[in-house]
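Starting off with a structure, shown below.
Omission of a single protein chain aside, the complex is shown with its protein chains in their original locations.
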Amino acid sequence: MSVSSFAGPFVPELVLLAGTLLIFLLDVLKVRRIELTGGIAVAATLAALGVVVADLGFAPLAFLATVPASQIDVAPAAGAAPLFAFTSFGLVFQAIFLLATFFVALASVSRPSDERGAPIFYGLLLLATIGMLLVAIASDLIFLLLAIEVVSIASYLLVAYTRKDVRGLEAAMKFFVIGALSTVLSFFGASLLFGAYGTTNLYLIRAAGTAVGYPVLVLLGYGFLIAGLAFKVTLVPFHAWAVDVYDGAPDDVSAFLAGGTKKIGVFAFFLVFLGPVLAVGAVGSSGYGLFGGSVALGASFQITLGALAVVTMTVGNVLALLQKEMKRMLAYSSISQAGYMLIGIAIGTAPALGGATLQVFAHVLMKTGAFLVVGAAAAIGVGPLIDDWRGLGLKRPLLGVSFALMLLSLAGVPLTIGFVSKFVLFSAAVDAQGWFIWLAVAGLLNSALSVFYYARVLKVMFFDAAPAPAGAPAGSVVGGAGPPALPLGGIGYGRAASLAIIAALIVAFGIYPQAVLGAIQSAAYHFVTVGA
Amino acid sequence: MLPLISIVLATLLLGTVGTFLAGSRARWVALGTSAVFLAEVALLLASYPGWPGYSSSLVPGFSDTETYSWISVAWLHVDYAVGVDGISLIFILLTAILQVATVVYSWGETHRPAGYFGLVLLTCLGCFGVFVALDVLLFFLFWEAVLVPMFFLIGYWGGPNRRYAALKFFIYTHVASIVMLVGLLALVFYSGATSLDFSAVYAAAGNLAPVVQTFLFLALFFGFAVKFPVVPFHTWLPDAHVEAPTGGSVLLAGLLLKLGGYGLIRWAVEVLPHGFHSAQPLLFLIAFITIVWGSVLSLAQRDLKRLVAYSSINHMGIVLLAIALDSSLGLLAAVLLMFAHGIVSGLLFMASGSVHHQYGTRDISSLGGITPSAPALSTMIMAGSLASLGLPALISFPAEFTAFLATWNGLGYWVLIPLVVLVVTAGFYLWMMQRMLFGEKKGVPLDVHDVPWYEGAGMGLLVALTVLFGILPSLLVNVIVNSPIRGWPGT
Amino acid sequence: MTDLSLPGFLALSAALFGIGVFGILTRRNFILLLISIEIAMNAVILNFVYFAAFPAGTSGLSGQSIAVVLVGFAATEVAVGLAIVLALNRLKGTINVARATELKE
Amino acid sequence: MSLEELAFLALALVAIGTATAALLVRELVHTILWIAIFFVDLSAIYFLLSAPFLGVLQLGVYAGAVTILLLFGIMTTRKRIFSREAVTGIGPVPVALAVVTFIFLASALGELPQSTTAVQSYDPTALSQNLFGPNGPWLLLLGLIMLAGVAGAIYLVREGRE
Partner (left out) sequence: MIVGFAGTRLGRLEWGGWVAVAFSAAAMVLGVLIAVGEAMSPGTYTNVQFTWLHLAPAPGAFPNGFSLVMGTLVDPLSSLMLVVVTVVGFLVMLYSIGYMHHDHGLPRYYAELSLFLASMTGLVLANNLLEFFLFWELVGVCSYFLIGFYYEKPSAASAAKEAFLVTRVGDVLFLLGIFLYFSVYATAGPNGGWAANGFVFVHGASPFLPLPGANTPTLTIAGLLILGGAAGKSAQFPLHVWLPDAMEGPTTVSALIHAATMVAAGVYLLAVASVFLGFTPTDQLAIVAVGGFTAFFAATMAVVHPDIKRVIAYSTISQLGYMVLAIGAGFAMVGLYHLFTHAFFKALLFLAAGSVIHAVGTQDLFKMGGLKKHMRLTAAAFAIGGLALAGIPPFAGFWSKDDILGSVYSVLGTHPDYWPFFLLAFAAVFLTAYYIFRAWFLAFSGDGPRDPSLPTPHEGPWVMQVPLVVLSAMAVVAGLFVFFPGFQNLLLGGAGLPGIPPTFTTTDLALSAVSVGLGAGGIGLAWSLWGNGRVFVLSETSAIQPVRRLLLNRYYFKVGYDWIGLRAVYTISRAADFFDRFVIDGAVRGLERIFAAGSNRLRSIQTGLVSDYAAYVVGGLLALFVMLLIVGPYLLARLGGS
């Protein structure tokens, strides 16, 4: 296969790459207005999104399609080791990733227009997005890990892009150290698997199943892989970086990290532990454990991932309970949400995969939106503590209502997408029967626990009296020189539009989830069928 | 055929939104919505076979049903399915009545009225939804939707300890609903039901093994038991009631507690007969303990609202007992009793709210002789108390009588427990009236007036209904008995 | 050709990995952290190389390809890490990670 | 024990020793020296494994570029190049974690074939055909990583004029 022969299906990636290069070119030409660079990024993202959606087979966009339907969800020929494959499941994820990028890119247009970091921000954003799109089509472990690294490297630099913010740089440093460690872990795992299977192709690895000479090597390799990927998904105890990074990073970047890049880890989990984790029920004949004994490899992974899921959501929620800072609270909540998604992976049935994917989709809307609201609030001079938000809900209805919707959705309140996704996910857990019902119970109890801190924020925003107006006028926080106040009372059109769209989608899909669930579920079915 | 139920839902939804947006005129919007709601419910009732006259030739079943596919993927089918049968109609009627009464009673609410009335309407909307839902997800959705407004009602308009009470209310009931949801989901998926529609679940539930049924029943029962609430899951109730604003208390006692009983009848009892039967001794035990506990504790209370709250526990114990009997008479009694309790406890909570407004305290021992200064209020309290202790010609009597008769039929001399407790119940109400209403004036400011007209009107409405349905319980019974309940005539 | 056995290489890479981990956990100087990471990364590359030399299948050629790619990747990583820490150093005047604990709890 | 095995043993011991030394010496410049030796040592191991291309790459990229990059990093972050690091205590927990990690990895040793076998060697042409043929996307991805890394890194270290 030569490079030119697969250029066609990569139109979304190429569009984004073109956008990136254009932005860098303009930067070199000292054209740095954020409206322009941001506009390019938004346009590129939208175009890519259109193509992906068309590839998925939505009739109105069919003229945009670049991957023929005959190439989607096709199982590889026996022995073939393709590095990437187009699955409808991957395309769904591509769409989700592009959506996250779109929201962030749109909202970021509302930053001060003379900001010098704009080109690098948007360039890295688009590069990271390319990496994300590539993750979603990977079918090879090394391809997958390298694609993740594209995202990682871009993310480290995105967190640091302000250059002058100590908190941002500290966050970037921590992000980098833990990220690099995790990269090493992942690749080490991949190397062990390569040693055991002789290949890094996921189809071949799955096909080999447990029929391999070095079972301990395999288990160790997967252990390393789980640990490495868990960094991206922020599973406990691989999560500690996330809180500091989400806290220290610029708000829009936090939104992108929590809402966007985190999900590539989830997809990687799907990919690596498909079905779940090699083949369900493949029973090894001899000593997998250190103490020997015949075990089902798949079931062992399921128990491990299940335990990881429960620990993650519980610790995340408990930690969020008494958090005083808004961004850190959201970070912990994001960690606990990752636990929910992992439930779907631990179960590994098509319904569970679909449920977890819906949860991913919901989380993109909710968490991206939430961090964007935080950014908007910071832009109008609201402090970092939850208590600084007193009375904001009534004073700024757009922020108040959209944030309330996002929090309610995170809490799983009915008629929001968050409720539907949890419902479907936990239904799938119960549907799988066996001990998986306990995952549903744990998840539900955790969602009960989570309601507290969301409710507290709502209380502060709507019930508590607003603090006395500070001396500084709104909008004076950004840039000491006092840039011209943005429209909409400092929030800006881009952010407002982004928030409004997110809020509308949260409710719209909450009321009529079939609009996305149908596509997601059938994609999940194909994914499981083709992968097996 | 008009999609009447959807119209009602839309009415309530629009009304709620309108109320939230209406600012200082919220009460008018709320009243208008309530009136329309009541009219629509009347229409529903009128179109329901079997009302007002009873006809034995009727085919019972759900009527006014609407079904639209909502979520449909390979393994999960959820419908927007609504409909009513006799039992849900009774509760819907209760919802409409209490909504009107609460709105009227709260006419003088000045603290963020838009939010207050909006939340009141939202609570009623949720309850209505629960009563009409014919799909597991829809049911659960409304079930949860009720919690949120109530949480805010308590947490924002409540008494001094409101935050704690609101949170406690939320923990308890939310955790319970979660266990219930797991139970419901397991019911759906373990039985192999083709969709989450009630009819599908009902049809498939027979496939479940008895042991599974028992576990499912216990899970569901836990969910409902907290709502009921039965001992020992009851401690959220007194706190929530004491701290809640009057309107909140009324809806809490009048409607939210009913959800537990409704759910138990709809789900546990109907769908899981084996589980139900194996759990029956446990239910009886819990019911008896609850009856005794609620009554004995009422006696120890000094706060009027707490007293009424514990008496609610006592009454709900009787409801549980009646349901647990698994006889048609018992179910009839349970539904009647819940309706009666909804009206009467609403009345009593309104009265305690008025006492608090007028005298600044609800401490029974520091009040006394309030009858001369507030005869109307005093009359309401008396009416409520007497109704609550089962005076004939008032609404509780036919319900309690049937409940006891059914208990006698099912359990024989065990009926002595609720009967003896009846004396204790009478005891604490009489003691309360003696100390608070009668006797010498104590701690009452001189310039106290009687209740304002709107509070009086709210309570008066409930008193009138107490008498009306006390004298003509057949108005309710004829509706109830047309329900498609196992062992019910005609099924 | 050369005759060798597999376990020794695994032991070596395990040891190098352990040393890398040890360094990451104990060193506070960012440069040393980078070096620790590179030691562990070299263990990874070594893994790929010797698994390519003792292939589980018929050929382990792609193992060497991966090793090549990883060498390039590791260099990029070092550059990025250095860039971040230089920017931090400019603001804080230190590259000791124990001094960068403003974000916590 | 064959000559090859003896050579490997020696190289392995040197690798472990230099890596440890690099982390434990208290002068950063010495660290760079040790780590350079470590990289060279590994390069030798690659040659031993009949992977000459990788050996050369290791020498060029690691022993050359990376080492200089690190040295550069030290020089820009220090006022005096030859200054000692402050002594930091080494707690038992990190050591234990590292040792247990090693033990877990070593637990796989038993199942690997113990006998000595001939090392498989590859023609550099085959390697390049593999790299630029079917596994070409890896290189493309590496290119993307480098693009992001270089663009971002340059931006970060460039002194802003604002």
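The letters A, B, C and D name the chains in turn, as written, and every chain counts its residues from 1.
Here is the rule we go by: a residue touches a chain if its C-beta (ideal position, glycine included) is under 8 Å from a C-beta of that chain, and two chains touch if they have at least 3 such contacts.
Please read all numbers here as calculations on a predicted model, not as lab measurements.
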Query = Considering the full assembly, with which of the depicted chains is the omitted chain in contact?
reply = A, B, C, D
Ask   = Touching the left-out chain: which of A:V92, A:A160 or A:V177?
value = A:V177
Request  = Taking the full complex into account, find the residue in B:A39, B:A74 or B:A393 that is in contact with the omitted chain.
outcome  = B:A393
Ask   = Quick one: which of A:L220, A:L392, A:L407 or A:A428 touches the chain that's been left out?
value = A:L220
Key: Candidate in contact with the missing chain, chosen from B:Y156, B:W293, B:F339 or B:Y359   = B:W293
Options B:Y202, B:W408 or B:Y454, residue touching the unrepresented chain = B:W408
Task = Go through chain C and note every residue touching the omitted chain.
result = 21, 24-28, 97-98, 100-105
Ask   = On chain A, what residues meet the omitted chain?
value = 173-174, 177-178, 181-182, 185, 216, 219-220, 222-224, 226-227, 230-231, 235-238, 240-241, 243-244, 283, 288-291, 293-296, 299-301, 303-304, 307-308, 315, 318-319, 321-323, 434, 449
Inquiry  = Across the whole complex, list the residues on chain B that are touched by the chain not included here.
reply    = 54, 56, 168, 171-172, 231-232, 234-236, 293, 296-301, 327-329, 332, 369, 371-372, 386, 390-393, 397-398, 401-402, 404-405, 408-409, 415-416, 419-420, 422-424, 426-427, 430-431, 433-434, 437-440, 472-474, 477-478, 481, 487-490
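One rule holds for everything that comes next: only the chains that are shown with their structure count from here on.
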Inquiry  = Measuring centre to centre with CA averages, how many angstrom lie between chain B and chain C?
reply    = 65
Query = Just how far, in Å, is the C-alpha centre of chain D from the one of chain C?
reply = 6
Query = chain D: which residues touch two or more other chains?
reply = 105, 108, 112, 135, 138, 141-142, 145, 149, 152-153, 156
Numbers and ranges of chain A residues touching at least 2 other chains = 142, 146, 149, 153, 156-157, 160, 163-164, 192, 213-214
Message = Could you list, by residue number, the parts of chain A that touch chain D in their complex?
response = 1-3, 20, 24, 81, 83-84, 116-117, 120, 123-124, 127-128, 130-131, 134, 142-143, 146-147, 149-150, 153-154, 156-158, 160-161, 163-164, 192, 213-217, 220, 290
Note = Per the touch rule, the chain C residues reaching chain D in their complex are 1-23, 25-29, 31-32, 34-36, 38-39, 42, 45-46, 49-50, 52-55, 59-62, 64-69, 71-80, 82-87, 89, 94-95, 98
Remark   = So, in the complex, the side of chain A touching chain B is made of residues 350-351, 354, 413-415, 419-420, 423-424, 426-428, 430-431, 433, 437, 440-441, 444-445, 447-448, 451-452, 455, 459, 463, 512-514, 517-518, 521-522, 525
